[in-house]
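In this view, the complex is presented without one of its protein chains, the others remaining in place.
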Amino acid sequence: MTIWDRIMNLDRRWIYLCIAVVVIIPAVVSFKVPVATTPEVKKVFDFVDKMQPGECFYLGIDYDPSALAELDPMTYAILNQAFSKDLKVIIGCLSQFGVGMAETRLAEMSAKYGKKSGEDYCFLGYRPYPAICILTMGVDFRVTFPLDYYGVPLDSLPVMNGIKNLMDVKGVVDITAGNVADFWITYGNGRFGFPVALGVTGVMSADYYQYLQSGQIFGLISGIKGAAEYEELSGFETTGMESIPYQTLSHAVILLFIIISNVGYFATRGRKGK
Amino acid sequence: MTTAELLWNTLAAILTLCVFSFLIKDNPFYKFAERLVAGVAAGFWTMLLYHTNFHDKVVLTMQNGQWAYIIPILLGIGMWTRFSKNYAWMSRFSIAFYMGISTGVSIPVFMYTNIFKQVSATMIPFDGTVNVLVIIGVLCSLFYFFFSKAHTGTFGLVSRIGIYTLMIGFGAGFGMTVMGRVALLVQRVIFMKDYFIGLFGG
Amino acid sequence: MKKQIPIYFVLVSGIVMIIQYFIPSEESEWLFTYANDWVIVIGIFALALGIWSLLRSEFKKLKNPKEAFYAGTVLFGYFIMVFTALTREGREAGTLHMNLFNNILIPIQATIFALLAFYIASAAYRAFRARTVLATILLLAAFIVMLRLIPLGPLSAINQTAVGWILAVPNMAAKRAITMGVGLGAIATCIKIILGIERTYLGHD
Partner (left out) sequence: MARKSVLTFFILAFAFAGLDAQEASMGALGPPPAAPSNVKAPDKPNDTGHGLLVKWDLSRDDGAGLDNVLAYEVWRSDAADGEYTKRGVAVKGTSEYDDTDDSERVNDEPNPDFIVTGKTYYYKVRAMAGGTAYSDFSEPGSGQAVENWYHKGKTPIMIGVIIFWAFVVYFIFKARQGQEFYVRPLAGINAVDDAIGRATEMGRPILFVLGTGTAGDIATIAGFTILSRVAKLTAEYQTPVLVPVNDPVIMAVAQETVRTAYLEAGRPELYKPENISYETAMQFPYVAAVNGIMLREKTATNFYMGIFHAESLILAETGNIAGSIQISGTDQISQLPFFIAATDYTLIGEELYAASAYLSKEPVQVGTLKAQDWAKAVLMAVLLAGAVLISLAIPFLKNLVDVNL
């Protein structure tokens, strides 16, 4: 019995043990593992990064607490990046559970940079019927949201000066765990053609790569890995990077075992051939 | 942590370890957890259905005089004829309606979601390699499912491309899922870690 | 008669439900809800059959000294859940019933679910060997997709592009084709049931 035979008939419990080890170690000792950044996340980062101070974009916060772990780091990182660069942000919610969360996150980040509602950003609040909201915001923000979340008329907000509709902002980044993403693609990009990027959960991501390929969205941040990438790019970390050691190590273990398995397979097959 | 919380958490932690012990091999601890949860789940489910479905659809409908519901209730009681050898055939009436309704409802729904929506989504213009390849991929993969044609010659080639496409899809599906599964395990590990910290540290 | 009448029931209820789909009127909507309630009500009464089957087999096992402890465990679990929730209030948060639910059912369920992280690794080890062309394709696709978690420096960008392409093109095409095939197969199965071509599930004497 050669070493290869042993490898080919490896007791599965060794594999279990390796997985257990790489999952338990990061839980006990915290350390960092670099994350490979992807072009689709880099494009979202560059989009925000290349804007000049005073320029404006729309940020959609459309997720509820169930998707918080995956999507929250994205919101924090993008808001941090925008505020630190003195960009103007219009924040809106088209899914009803997003609004309360959006408010607290906004309050936290604006306090950090001393940003003022109405001057540096505009929080629109929530309206139902996402498709029609996107269509009307494409015509005029004031049709959809005559007042902002705090009850102030949009026209009296300095930040909205010269910004009539979605055509006047540089683009849209929507962070969502639901079908609001589809509405942004169909109505936002499809009807008005303004640039849309999405932040979605890992489960959803496989279905949205097709829109990346077809150019209907210019960027895609998917799941906790996408969130970690954004944190790495922007250098602002909350919780996105935390899960990366587990994931990277366990993926590495599985990949390693696949390689060993194939080396073993070819080694034993070659010998049997003789 | 209160004592009660600590005790409940200890129970949860012990049961977690019992299930994990299955990875080494089947053992009495796993069997205990498995049998316990079988009983608990059955009991939980019984009372859940009793307080929801049974209450709403049987008790309430009769109280409110929705007499139309007598028919399904009789059919439901008809299922109980299965306890008897001689009258068990009567339960077939109930099963027949169950199957008839389920299949009848499904036909147009499958036609809409599985056929029309997919065909419509695939009717994309032939511009760019991505679109062309998606259309070719869909057609070849569908071809793989032809039952009444031997997969030889040209047919064989097309269906080969089809099964290759399917296999790439399956490989991708497998690879994409690993992250979610690891995340579930991490949650359990963190649960155990928090438990031990609570036990010794706090 | 015992055999024929149920087949007519299937036929009639099936056809009625198909026609119902195309009628938007209020009566038709009522019929849809009502018919679905039939399925629910039949299901609730059938639960007694299931519970009877479970309890009877466990009570039988009580007589076997080797199995008695485990059978007792099942019965204990079942009856404690039933008796702690006899009233609606018994199922509110903080009750014994919900504590048992949260500290037995939830952790065991979550842990069984978590076993998948181990199984996905051992399945990959065993299955992803380049034995045949098909196995090789499966292996490569999975390998490339899993590689996206590994930092590879400049190679990562190439890998990510490949992953995006795999997901958007072959993966999408495969999903659509399977969905359509499933649609045809499922409808054909339904038609066979409604027309009574497939009838073994109704039994005969």
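Per-chain numbering from 1; labels A, B and C assigned in written order.
We adopt the following convention: contacts are C-beta pairs under 8 Å (C-beta built on N, C-alpha and C of every residue); 3 or more make two chains touch, one makes a residue touch a chain.
This structure is a prediction, so every number in the text was calculated from the model and none was measured.
**Q** Among the chains in view, which touch the chain not shown?
**A** A, B, C
**Q** Among C:Ile7, C:Leu138 or C:Ile166, choose the residue that contacts the chain missing from this document, as touch is defined above.
**A** C:Leu138
**Q** Given that one chain is not shown, which residue among C:Ile7, C:Leu47, C:Leu100 or C:Leu147 touches it?
**A** Of the candidates C:Ile7, C:Leu47, C:Leu100 or C:Leu147, C:Leu47 is in touch with the missing chain.
**Q** Looking at the whole complex, which of B:Tyr98, B:Tyr164 or B:Phe191 touches the chain that is not displayed?
**A** Considering the complete complex, B:Tyr98 is the one touching the chain left out.
**Q** Identify the residues of chain A touching the omitted chain, counting contacts across the whole complex.
**A** Residues in contact with the chain left out: 12, 127-129, 131-132, 135-136, 139-140, 142-144, 146-147, 153-156, 186-187, 190-191.
**Q** By the contact criterion defined above, which parts of chain C meet the unshown chain? Give residue numbers in ascending order.
**A** 18, 21-26, 29, 39, 42-43, 46-51, 53-54, 57, 105, 108-109, 112-113, 115-116, 119-120, 122-124, 126-128, 138, 142, 175, 178-182, 184-193, 195, 197-198, 200-204
**Q** Counting contacts across the full complex, list the positions on chain B that touch the omitted chain.
**A** With respect to the unshown chain, the touching residues of chain B are 19, 22, 26, 31, 33-35, 37-42, 44-46, 79, 82, 91-92, 95, 98-99, 101-103, 106-108, 110-112, 115-117, 119-127, 135, 138-139, 142-143, 145-151, 166-167, 170-171, 173-174, 177.
We adopt the following convention: only the chains that are shown with their structure count from here on.
**Q** State, to the nearest whole Å, the distance from the C-alpha centre of chain B to the C-alpha centre of chain C.
**A** 2
**Q** How many angstrom lie between the CA centroids of chain A and chain C, rounded to a whole number?
**A** Roughly 31 Å separates the two chain centres.
**Q** So, what's the distance in Å between the C-alpha centres of chain B and chain A?
**A** Between these chains, centre-to-centre, one finds 28 Å.
**Q** Residues touching two or more other chains, restricted to chain A: which are they?
**A** Only 16, 19, 23, 205-206, 210, 213-214, 225, 247, 250-251, 254 qualify.
**Q** Can you list every residue of chain B that touches 2 or more other chains, as numbers and ranges?
**A** 23, 130, 134, 172-173, 176, 178-179, 182, 185
**Q** List the residues on chain C that touch chain A in their complex, please.
**A** Going through chain C, the ones touching chain A are 117-118, 120-122, 124-126, 128-131, 139, 142-143, 146-153, 156-157, 159-161, 164-165, 167-169, 171-172.
**Q** Under the stated contact criterion, what part of chain B meets chain A in this complex?
**A** 23-24, 128, 130-131, 134, 172-173, 176, 178-180, 182-183, 185-186, 189-190, 193
**Q** If you look only at chain C, which of its residues touch chain B in the complex?
**A** 2, 5-7, 9-18, 20-22, 32, 34-49, 51-52, 54, 70-71, 73-82, 85-86, 88, 90-91, 97, 99-118, 120, 124, 133-134, 137-146, 149, 163, 165-184, 186-187, 189-191, 193-194, 201-203, 205
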